[in-house]
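Every protein chain but one is kept in place in this view of the complex.
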Amino acid sequence: MEKYRLLIETNDEKGLVYKVSKTIFKHNLNVERNSEYVDKEENKFFMRTVVTGNFIPEKLLADVKRELPEDAEIKLTNDDNKDIVILATKEMHCLGDLLIRHTEGKLKANIKAVISNHNSLKEFVEKFDIPFEYISHENISREEHEKKISHAINKYSHELIVLAKYMRILSPNFVKLFEGKLLNIHHSFLPAFIGANPYKQAYDRGVKIIGATSHFVTNDLDEGPIIAQDVIRVDHTYSWQAMRDAGQNVEKIVLSNALDLVLRDRVFIYNNKTVIL
Amino acid sequence: MEKYRLLIETNDEKGLVYKVSKTIFKHNLNVERNSEYVDKEENKFFMRTVVTGNFIPEKLLADVKRELPEDAEIKLTNDDNKDIVILATKEMHCLGDLLIRHTEGKLKANIKAVISNHNSLKEFVEKFDIPFEYISHENISREEHEKKISHAINKYSHELIVLAKYMRILSPNFVKLFEGKLLNIHHSFLPAFIGANPYKQAYDRGVKIIGATSHFVTNDLDEGPIIAQDVIRVDHTYSWQAMRDAGQNVEKIVLSNALDLVLRDRVFIYNNKTVIL
Amino acid sequence: MEKYRLLIETNDEKGLVYKVSKTIFKHNLNVERNSEYVDKEENKFFMRTVVTGNFIPEKLLADVKRELPEDAEIKLTNDDNKDIVILATKEMHCLGDLLIRHTEGKLKANIKAVISNHNSLKEFVEKFDIPFEYISHENISREEHEKKISHAINKYSHELIVLAKYMRILSPNFVKLFEGKLLNIHHSFLPAFIGANPYKQAYDRGVKIIGATSHFVTNDLDEGPIIAQDVIRVDHTYSWQAMRDAGQNVEKIVLSNALDLVLRDRVFIYNNKTVIL
Partner (left out) sequence: MEKYRLLIETNDEKGLVYKVSKTIFKHNLNVERNSEYVDKEENKFFMRTVVTGNFIPEKLLADVKRELPEDAEIKLTNDDNKDIVILATKEMHCLGDLLIRHTEGKLKANIKAVISNHNSLKEFVEKFDIPFEYISHENISREEHEKKISHAINKYSHELIVLAKYMRILSPNFVKLFEGKLLNIHHSFLPAFIGANPYKQAYDRGVKIIGATSHFVTNDLDEGPIIAQDVIRVDHTYSWQAMRDAGQNVEKIVLSNALDLVLRDRVFIYNNKTVIL
C-alpha cells in the first residue's frame, strides 16, 4: 500500500481536474485528500492530491503527464521524512523547538546537522546527537564564509535548509546555490520592520501588535514568498526586550508551522507568493 | 452567462470527482472555484463547485445526477440574494450590523422583515424601510406566541431565519417547522456557558477569553452545528457588563460571517457538525 | 456625588503617587480605578485616577497642582459624553458602526454632525437625525476645500474629529488647526502598507494576515501615535477585494475601540506613542 502526493502547477484551462481525476480513477487509487486552487487573475492552476493504493508511482506520473499540457509542472512525492540542515547563530528558541519536535517524532524531517557561525550552541545541539558545525565568520570575507557554509551544508543530504534565527545576510550567490530550499523566520510581521532589530523598530513605532513571518529566501532581504505569519498583542508596558522575549514564542511556532507545511509539500510558490493546499 | 453552485453530499467512493468533473467538462463550463472534502471516518464526500458558462441548469443537474449514486444529495443553486427574516428582542448590535450591510449592498440577502417580541426596535428598523412586526409574548402561552411568530414569518418569503439575539427558547415544534433554516448567535464560546447570561457565567468562572458562536438551531439548546466562532481577551478588570459590551463586537461579526457563509451555500451539515467549503 | 478623572503627566520623581494619593485621601474621595505608568527610559510619569465623592472639582485640581512639579500637566475631566464631528467619504461600515452605537447609547459621545466630500451618505446619516454636510472637493483647491471643511467643523461643538474612512490627505495646516483632536482609522496593520489601497498592497505582497490601525493624525501620513490595532487571517483564496471586505470588519471594531478609549480619557500621547491607562 503506497501513499503519494501528486503536485500539479500549470496554466489553467478547462478539464484539468477531469483529466487528473480520470487518471487516478483508472489506477484505482483512493483519494485521501484533494485540493485545487485557480488564480483567475494569473490564470494559474494548482492541485495537490494525496493518493493511496497499490500502484507503480512512475506509471501514475507518466499517465498524468500524458493528460496534461507539456509545460505543466508535475511532481509525485512520497510521505517519507525529508532531510534538512539547520543554520543558527546564538539563539536557542527556534532551534530548540525543532530539536524537541524531532525528538518527539513530530517533525516530518531528519535533522542532518546544525551549522552556526558561533560555537555557543554546540553543547546544546550535541545533547540531541545531531552533528554541529561551527564556522566562524570572523577574520574572513563574506564570500569565504559562505563558501565554507555551503561546503558544510553539502556534506549532508538535504532537501531544505532552515534558517532558525541565522542572523547573517545571505549573498545572491549563496541564495542562488540553494534556490527554493531556504526557509527563514523573520522576527516581525512583514512587510513591517524589514532589516535589523525589528523589535526595537516596533517599540519605537509604538505598535500594539507584534509578529513573526516565515518565508522562502530570495535575493531581496525579507522580501521572499510568505508561508506563515502570526502575531501577539503588546502594550506600552513592554520594553523592546520584553517585546523580543514575547515575540520569540511567536517566532518558534510560526517557523515550525511553516516548516511542517513545506515538509508535507503543501506549499506552492509563484509570483513571490504562496498557495497552501 | 450563468453562474451556479453545484453542491454534492454523498457516501464516499472512488471516482466521484472524476464523474462530476467529467460532466462539467462535457458541458464546457468554467470552474471558478472547486472544493471537496472527504470525512474518512464517516465515509462521507462533500463537494462545492462554482461554475460559469452558457448552459441549461436543469440539464447539468440531471447529467450530474445520472453519474452519481442514487442517494446522493445534489443541489444546483444560483448566485441570487436569498430572502431572510430576522428575529430579534431588544438588542441592536447584531440587527444593526445586518441592516447596515444590507444598506451597503454587502449582504447576499434581502431582509424581508424583522420580527420582535418587544416594540423597542420598531423605529430603528423602520428607518431602513424594512417591515417590523411586534409580537408580544406577554399574557399568552409559549405555544400561542410561537404560532403568531411562525405565522408572521410565513407572511414573508424566506430561505433562512436569522436569530439576531432573539432571547427566547424555541420549542421543538417551532424548530421542526423551520428545520435547517434557523441561524442563531450565542454569546459565548460554545460549549462553554450554555444557557442564560453567559457573560455573567464567564465572569464568575474568571476566564481570560470570551467569545461568541453562530450555529444552526436544533432541539437541544445551544447544541446545534457550529458554523463560526471567535474570541477576544478579557482580564480581571472586566465586570460582567464590560465583558458583555466587549463581547457584542464579537457577536455581531461572528453572526455576519456565519450568515455570509450560509448565503453563499458554503456550509454543509452532517453529524451535528459543519463542513465549510 | 461627583465622578471625575484625574489625569497627570509629568517627569518622574520619587513620591508622585504619595503626593497625589495624599490629596485624594484628604478630600475623602473614593478611588474607583487607579492606574499609573512610568517610562523609565524617558523618565515620564503618567497617572489616571477615577474618583467619586462629594467635592469641589476646582478645589481638588488646585490642591493636586500645589503638590506636583510646576510643569506637570494635570487635568480633571468629568464623565459626560464628549461632542464629536465625523468626517467620511463614501464607505458606510465605520460610520454606520458609530451611528448604531450612538443610537444604542453605547458611545460616550454626542455625534454633532457628519461631513463628507461626497453626497452619497446623506440619506443614510439623516435617518439617524444627525446633520449631514456635503462639501465637494471638486473644482476647488485642497486649500479651499479644507477651509470649507474646517468652517463646517467649527459650526459644531467638538472635542474630537473622527475620520471614519475620510479618504483625503490632510494638509499640515489643517492638521495644525485641529491638533491632537484628529482620530483616524487606517486600513492596514501599520507601519505595513502606508498610503493608498493597502489591501491591494497586502494582496500583492502575499501576506497571511491583514489588519487595521487607529491613530491620531500628525503631519506625517499614517505616522501618528497608534491607539489600537487588530488583525485577521487571510489566505491565497482572497482577492484584494475579499481582503477589503473582510478587513472592513476589523476597521470598524478597531476605530470604535480606539474612540472609546479616547472618550474615556484613557489615552496619553507622548513621543509619538500612546500610553493607555
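Order as written gives the chain letters A, B and C; numbering starts at 1 within each chain.
Definition applied: a contact is a pair of C-beta atoms (placed from the backbone, for glycine too) under 8 Å apart; a residue touches a chain by one contact, two chains touch by 3 or more.
What you see is a predicted model, and the numbers here were worked out from it, not measured in a lab.
Participant: Specify the residue from the set B:D71, B:E138 or B:D235 that touches the hidden chain.
Facilitator: If we include the chain that is not displayed, B:D235 is the one touching it.
Participant: Which listed residue, A:L61, A:M92 or A:A152, touches the chain dropped from view?
Facilitator: That would be A:M92, which touches the missing chain.
Participant: Of the residues A:K127, A:K155 or A:K176, which one touches the chain left out of the display?
Facilitator: The missing chain is touched by A:K127.
Participant: Pick out the residues on subunit A that sit against the missing chain.
Facilitator: Against the missing chain, subunit A presents residues 33, 92-93, 96-97, 100, 103-104, 106, 124, 127-128, 237, 245, 249, 253, 256-257.
Participant: If you put the missing chain back, which residues of subunit B would it touch?
Facilitator: Subunit B touches the missing chain through residues 37, 39, 41, 189-193, 205-209, 211, 225-231, 235-237, 239, 271-276.
Participant: State which residues belonging to subunit C touch the missing partner chain.
Facilitator: 14-15, 17-18, 21-22, 24-25, 28-36, 38, 40, 233
By definition in this document, only the chains that are shown with their structure count from here on.
Participant: Would the interface of subunit B with subunit C count as same or different, where same needs over half of all numbers used to appear in both copies?
Facilitator: Same-residue interface.
Participant: Distance between subunit B and subunit C based on Cα centroids, please, to the nearest Å.
Facilitator: 35
Participant: If you average the CA atoms of subunit A and of subunit C, how far apart do the two points sit, in angstrom?
Facilitator: 41
Participant: What positions in subunit B touch 2 or more of the other chains?
Facilitator: 33
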